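Of the protein chains in this complex, all but one are displayed in their positions.
And then chain A:
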Amino acid sequence: MLTQGFSVHYSPLDYLGTKTQGVITAIKNKDEKIVKKLLAMGVHKGMQITLEQKFPSFIIRVGRTRIAIDKNIASSISVRVTTRN
């Protein structure tokens, strides 16, 4: 079998495991207010993101900021995974 030495993995944040690192590829939520709040806290397309915890709430680190979000908001952040575990 021919295996590629390099794979790209895209996923909504809530499907990832803890300690995953990645780059934000899109932020989409039907509630525009949530998107605006995320932008205001520095959660942008192209930023590095680390998922630190999933329960009881999601904790993410973006830049030097640490943010707690619920599952609904987590599902609105799409990530290109850069770590493999």
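By definition in this document, contacts are C-beta pairs under 8 Å (C-beta built on N, C-alpha and C of every residue); 3 or more make two chains touch, one makes a residue touch a chain; residues count from 1.
Note that in this section contacts and distances are computed from a predicted model.
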item	value
Omitted chain, identified by the protein name its UniProt record gives, among "Deferrochelatase", "Fumarate hydratase subunit alpha", "Spore germination protein" or "Fe2+ transport system protein B"	"Fe2+ transport system protein B"
Omitted-chain contact residue, chosen from A:13, A:38 or A:51	A:38
Residues belonging to chain A that touch the chain removed from view	27, 31-32, 34-42, 44-45, 53, 55-57, 59, 63, 65-70, 72-73
